[in-house]
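Of the protein chains in this complex, one is absent; all others appear in place.
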Amino acid sequence: METADAVKKNHDLNPSCATSCKCSEYRDIKEAGTLTNTEVLGHGPRLSKANLFTLLSLWMELFPREEKEVVNKNVFTRGTGLVVVRDQKVVGLHCSGSELHAGQVAVIRHGPKLASSELYFSRKPCATCLKMLINVGVSRISFWPGDPEMSLSVGVNGMDSISQEAVLDAIASEKLKSNSRPHIGVAVQPLALGLQQFVMETSLGCDFVERMSGDNPGLDTRDLFCRQRRQNISTFSQEFLILPEQHHRDILAKIGLENFCMEPYFSNLRQKMTDLVEVLASVAASLPVLQHGFYWKDSQPTASESSQPPGVSQETARHCTIQARLLAYRTEDPKIGVGAVIWAEGKSAGCDGTGRLYLVGCGYNAYPVGSEYGEYPQMDTKQEDRQRRKYRYIIHAEQNALSFRCDEIRQEENTMLFVTKCPCDECIPLIQGAGIKQIYTTDLDSGKDKGDITYLRFNGLRGVQKFIWQKSTLTRFASEHAGPHLANGSGSMRKHDRQSEQDVQCNKRARSAMPEDHTPVC
Amino acid sequence: METADAVKKNHDLNPSCATSCKCSEYRDIKEAGTLTNTEVLGHGPRLSKANLFTLLSLWMELFPREEKEVVNKNVFTRGTGLVVVRDQKVVGLHCSGSELHAGQVAVIRHGPKLASSELYFSRKPCATCLKMLINVGVSRISFWPGDPEMSLSVGVNGMDSISQEAVLDAIASEKLKSNSRPHIGVAVQPLALGLQQFVMETSLGCDFVERMSGDNPGLDTRDLFCRQRRQNISTFSQEFLILPEQHHRDILAKIGLENFCMEPYFSNLRQKMTDLVEVLASVAASLPVLQHGFYWKDSQPTASESSQPPGVSQETARHCTIQARLLAYRTEDPKIGVGAVIWAEGKSAGCDGTGRLYLVGCGYNAYPVGSEYGEYPQMDTKQEDRQRRKYRYIIHAEQNALSFRCDEIRQEENTMLFVTKCPCDECIPLIQGAGIKQIYTTDLDSGKDKGDITYLRFNGLRGVQKFIWQKSTLTRFASEHAGPHLANGSGSMRKHDRQSEQDVQCNKRARSAMPEDHTPVC
Partner (left out) sequence: METADAVKKNHDLNPSCATSCKCSEYRDIKEAGTLTNTEVLGHGPRLSKANLFTLLSLWMELFPREEKEVVNKNVFTRGTGLVVVRDQKVVGLHCSGSELHAGQVAVIRHGPKLASSELYFSRKPCATCLKMLINVGVSRISFWPGDPEMSLSVGVNGMDSISQEAVLDAIASEKLKSNSRPHIGVAVQPLALGLQQFVMETSLGCDFVERMSGDNPGLDTRDLFCRQRRQNISTFSQEFLILPEQHHRDILAKIGLENFCMEPYFSNLRQKMTDLVEVLASVAASLPVLQHGFYWKDSQPTASESSQPPGVSQETARHCTIQARLLAYRTEDPKIGVGAVIWAEGKSAGCDGTGRLYLVGCGYNAYPVGSEYGEYPQMDTKQEDRQRRKYRYIIHAEQNALSFRCDEIRQEENTMLFVTKCPCDECIPLIQGAGIKQIYTTDLDSGKDKGDITYLRFNGLRGVQKFIWQKSTLTRFASEHAGPHLANGSGSMRKHDRQSEQDVQCNKRARSAMPEDHTPVC
């Protein structure tokens, strides 16, 4: 995601986007260059913290579950994503398991450490979760104002007995809210000016799409990206938005948000929700499902590497990398946003919807915590003085993920780093020293020397398995070299992924009929 | 322990109790119903926190030790129980080991985490423990004002040399106390009005006694309970009280409590001490030692269950369950008090008198932490409106034990839950998800649907061993199915338990001669 490059490359792109898209405004801003809004002028616009946490919670709701999972028998309970934040840092990413709600998962996993945490839910949690979270002392509960965990949508057509259970639950939730210490409410914020377009451009320009383009010179990646994005918007809207306005109003009234039912607050809320869903759709489209996946960097792994743990499924790798890409939109770097997420695989399946995986840490590249805006050098393209360059002051995404980790890295477990850029030479020894066992990334920069920053050590790194975003290696080397999960990566794809792949196939004709340049594609 | 039921069932009981018993007063209160004392009016009277911690410390002194333990050579050092409290939560239950005093055990086990903790000792700790606890920064040390850890009783008859050691220790303790930051003193509080009688009734009416009654229709459980209680009073008084008044005064003077030697403070102190000993005697009598114990729920355990770790001894299971019953007397539930304790078995014997066992958490059922009195619905029998029922607001004992756990639950260790009621359907997935390996409980409610609360999932719970308070199963299924410890549960009983069993046998004649109803039994 090289902002400047991406913007330049897609400069003449004039997407006819969804109605909410502010791309033309954004380009005006960049060209005029007169705005004093620092977020736009200094570098690309940023996600606010609250929106980042909200987006991560929505995305966690879609965490790929294992096949064997028993579906929750209560059809009125909806799976929920949850982000646990302490001291402004993400310390937990969870989702509903087959037996436990996301809020209960958090209580079981964090216990008394939940005290003074802030929680971001992808749905209003049920009263049972709420009472336990209030009891354990969380300081704030934010939730996405769609259909709540105890669904008020599903039972509408007839099945009233259980729907009434949901109504009783909503009433109890309100009583708990009114008596509780933590603030319970909605934290959705408006997007920064131009962010929607910026995310679209940088997603399309990111290393993952670029790699696909390089591997298949004939591939129209812009078209592929836009169709993936549209597909995502459709899926995510069904999941997270309540399309009929009156139905949405009814639900808001039942979950204690009657103040949002009036105009202009209602339209405002819906616009903000739509905007965030579209941002998520763009980011999730940056690793399109086609022939690419995360495969071993080296066709002939060493003996010791072969004996290392198998990687996660393609789906999970893609999901975690998109978490990292979301984090990158909080960057403070003037040029390149990078995100990193570290997950570890515990010894036994927990109660979490993430199965045996648990979060170890995450971060993005930024100036040292506590820095004021502009305190440190921020290189632009004309800056020649080596003393004034940013490189000596920026904390890399991997460094932040390791510094503010929320759990220990255990030698006996498989700990995995997902990062949106190839790790540089400054980070390689830290990653290795910390005991990371696997890296999932793109190696587009590997081997390059960019002056103040070099990527010369990644290729030679030993003792850490490297899974690189690349074309399926099935044709490149014997399948027995690939880890069992990864070998059948495409085989374990989920239904909606397969659909989108079919979608890609079916639309090949349509695409080839479309002009390639200067044409609205999104 | 269903308060209302128990009270009704034992309504016509007119026990001629120990001198301190306030049972007649208590019944007057319940019948008149005019008192404004909320603790009595809203629901049964409660134990104060200080008294709960004090009772737990006394009970920890009696923790069953393993046979192989080498008796401490210093006959002047008495075994001591210790409760570690942080932020008003129990975070450690300890007792003297064969080599270390309880205070030293706490330093070794908790280290710097002891800072700002409150400690409740069953005896005044020795100067060596005191200096280490002051050094590590505890905020308060409370002790039971009986014979101190460095006994001032044992050496009275002749062996003056070591007794002088105890005197020197007492002097050093005073010097440490006067210079130290933590407050060091006695925290025994008066019982709430009617609590003594309430504990007696609810102990006699608890599920454990009821199960015995159900299993043996001819058994006079009231008589059994009362004799067990009297036996306990006799044993505990010898352990915890100093019967000759002058001797008690001498000891108080020597351990820096000379202010307690004067009237009316002296009599007051002794009365409060006697009251607490009697409460402990009642609670400990609620799992009478006869033919019942904790045995596998299913006569034909599955293969995977057979390979699970063996349970603890009958003695230990009974001891931990009584800890849970003590905790239940802090309930805020208007109807049913429930207590839960979680212990885990470490890989190697520690220095603690509890051997390989260490506390993971404990709790009782209550409204969310921070609730004010009456803030949430409190169902009475007439309440019909489902919106107003307590069930959506009460945090169950198991939930509190898990939420405020003081240690992690490790998958590779055997973690055990002791709980005074069958876990309900809301708690079952939490217990399983948290990684509990064994449950010790009563299944009296198992399979029942009580409207707002159901117990339908306990029977079907798989992957967790269930040990149920029931008649010895030796006659019911082949002994090789029982875990080694539990198979010979009665065989490993301690001397004083065997004595009380003999006592029960010997008194069968006496009991059968006694009228069964409306007769003073305690």
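Read from first to last, the chains carry the letters A and B; within each, the first residue is number 1.
In the analysis below, a contact is a pair of C-beta atoms (placed from the backbone, for glycine too) under 8 Å apart; a residue touches a chain by one contact, two chains touch by 3 or more.
Computed from a prediction, not measured in an experiment: that's the story for all the values here.
K.L.:
Among B:45, B:350, B:363 or B:377, which residue is in contact with the omitted chain in the full complex?
P.N.:
Answering carefully, the residue with contact to the hidden chain is B:350.
K.L.:
For a quick check of understanding: of A:289, A:312 or A:395, which residue touches the chain that isn't displayed?
P.N.:
Answer from the full complex: A:395 touches the omitted chain.
K.L.:
Among A:139, A:432 or A:472, which residue is in touch with the absent chain?
P.N.:
The single option touching the absent chain is A:432.
K.L.:
Sort through B:58, B:84, B:127 or B:326 and give me the one touching the missing partner chain.
P.N.:
B:127
K.L.:
Since one chain isn't shown, list which residues of subunit B touch it in the complete complex.
P.N.:
97, 99-100, 104-105, 107-108, 111-112, 114, 127-128, 131-132, 134-137, 168-169, 171-172, 175-176, 179-181, 346-348, 350-351
K.L.:
Touching the absent chain: which residues on subunit A qualify?
P.N.:
Within subunit A, the residues touching the omitted chain are 89, 368-372, 375-377, 386-387, 392-395, 399-400, 402-406, 408, 411-412, 426, 429-430, 432-435.
By our rule, only the chains that are shown with their structure count from here on.
K.L.:
Could you tell me the distance, in whole angstrom, between the mean C-alpha positions of subunit A and subunit B?
P.N.:
49
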